[in-house]
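Left out: one protein chain. Kept in place: all the others.
Note that the chains take the letters A and B in the order they are written out, and that residue 1 is the start of every chain.
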Amino acid sequence: MSIPEIALNNVSKTYNPGLFKKKVQAVQDLTLEVGRGEVYGLIGPNGAGKSTTIRVLLGLIRPDGGEILFRGEPLRHGEFQKEIGYLPENPYLYDYLTLEEILQFCGRVSGCAAEDRRRRIDELTGKLQLDEALRRPLRAFSKGMLQRAGICFALLHDPSIVILDEPMSGLDPLGRKLVFDIVLELKEQGKTIFFCSHILSDVERLCDRMGVLVKGRLARTFARQDFAASQAAELHLLLPAADDNLRAELETLPGRLAAVAEGLLLSIPPSRLTETAAVLARLGVEIRGTRAERVSLEELFIATVEGGVS
Amino acid sequence: MNRVWALAVITYKEGIRNRSIFGILAFALFVLGLNVAVAGFFMREIGKVTVDMNLSALTFSGLLLVFFVALHLMAKDIDKKTIQLVFSKPLSRGEYIVGKYLGILCFVVVSLLVLAVFSSATVLLVRGLYPNYFAGFSWPVFFTAGFFILVQLAVLSAILILFSTVTTSSFASLIFTVCAYLVGVTIEDVVFYVKSGFRTEQISEAVKQTLDVVSHILPNFAMWDFKLEAAHGLVIAPERLGLALGYAAVYIVVVLALACLCFQRREFN
Partner (left out) sequence: MPRKVILLILIVLAGAWGHTRLSRQVWENRRETRSRIETGYVFPSQFNRVLALGHKGLYADYLFLNTITFFGERQMYRESLTREDWDYLVTGLNAVTDLDPYFLDPYVLAEGTLTWETRRFADANRLLEKGMKHRTWDWQMPYYLGFNHFYFLKDFNKGAEYLMEASRRPGSPNFLPHLAARLSYYGDQAKTGILFLTGIINSTTDERLRASLLLRKKALEGAALIEEGMERFKKDLGRAPQDIAELTAGGYIGTLPEEPYGGQWVILPSGRVFSTSKFVEARKK
């Protein structure tokens, strides 16, 4: 395997909020790798340590232990910052500056030439539909516009790695579509994308690999392929909950039976549908509906968070 | 250097567009107007009173600029986590400190220049109204005193930045900076009072020694105070000006270097 773009080895971080307060273990023994051109999604409930992971990566906080490798070498801040673009959860830029000024600043500190800056600003603001707002002070921006402005700020210097912390939060459906398309485009351009979210459907649609972070530990990782396997060509029939006798009867049917929130889920190969339907009709069990997948990411997520892995 | 300058530029712009500036300007104009109004109340030294009030108005407005707007420029970055965005760019922490300082300095210089224009206009006006009472007045000394108000504010801004890097709340850094200023302007009188030995037997040795240490750690703002000379149009010896400038420059460098050191260790949550 080629050298990963970013590798975290056994990174731990404990916050010490001061005298007489309990220490908080934000991240424990976290090991993960993000390969070049990969889209990695870190998911987890609030307070799981997602933002801490990103801050450690950015050098805003020092890990207590472990190491961070960037292209196989220990991370050197400054070098690394040239390669990344970062979008925080609720980007707050300045009140009285215009979007253009803040983007010019971004370009200048990243060392872009003047024409490059001009071209990139036009390109990005056009794509994110902010070209009208270029000369307005950021104070007058709506939440969604600020989020998009933050994306412009992150991408202006054309970074090869993009770190996004909750990129979709606070956006309306149109805004989400815009951001979604941008991420897909970045993916096509071969950028490495590392992002945190708790909006699972976004993660599911975008990510090549996912990690579930629970209480500072990486509880589980799976690749898109693993996930797809669970969605193999099967029909998932949703049945009402049944007593033990009925359940024993259902167990004899081809396919697998699993308990879900709404009742029972019977997964069968499509070829056996007629046969199964007949049996169900005989048993007097109605089919309440179908589901597209056997285990939704949400269920996987909840199961992982609660400690059991299905 | 390009990066430092880019940060200085946005800091300056953010500061100069802050609405609070209008309030501070209004305050300065009020004091200057008051000056024109009350000048006639004085019998002889109208020129002196005018200079006193002008320079004090400049000082107070300058202090408000530093304590509110400049503090805001520094503190908001940390409070609102903008600094995380800034540090996601290739900008080192030292460059950040220097850039912020230069930005704040530019902001203070420009604001003070605007105020100085108003102030000079007031002096011209009062002088036109009472031409016989401005015998001792001298523009060069007046502007020298004005320039050293700027020097005081430059030192104070550096102190503000140092406190912003070590405290976690902007209110704490405001309080510390205000205290540093108050001690800095009063320490001289206190030190000389204690040294004068007039009714000072009860003061313990420990207090005297503490005072001595403090007098060398905090800057003595009286060194940069030429209001008295300006009021009477006295000639200021060039050595004094040189010493005052050197004192300020070295102090600013030390304070900013300390701020950089503190910032290297700081974590941003």
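The working rule: a contact is a pair of C-beta atoms (placed from the backbone, for glycine too) under 8 Å apart; a residue touches a chain by one contact, two chains touch by 3 or more.
Computed from a predicted model, the values in this text were never measured in an experiment.
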Message: Under the definition given at the start, what are the shown partners of the omitted chain?
response: B
Candidates B:26, B:113, B:203 or B:257 - the one touching the absent chain: B:257
Task: Could you please point out the subunit B residues that touch the chain left off the display?
output: 45, 48, 52, 92, 94, 188-189, 191-193, 195-199, 201, 215-216, 220, 222-223, 228, 231-232, 239-240, 243-244, 246-247, 250-251, 253-254, 257-258, 260-261, 264
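We adopt the following convention: only the chains that are shown with their structure count from here on.
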- request: With chain centres taken as the means of their Cα atoms, state the distance from subunit A to subunit B in Å.
  value: 49
- prompt: Considering the complex alone, what residue numbers of subunit B touch subunit A?
  reply: 2-3, 5-7, 9-10, 13-14, 17-18, 76, 80-82, 84-85, 87-92, 267-269
Message: Considering only the defined contacts, which subunit A positions touch subunit B in the complex?
response: 15, 55, 58-62, 77-79, 81-82, 84-86, 88, 91-97, 101-102, 104-106, 108-111, 137, 150, 153-154, 157, 163
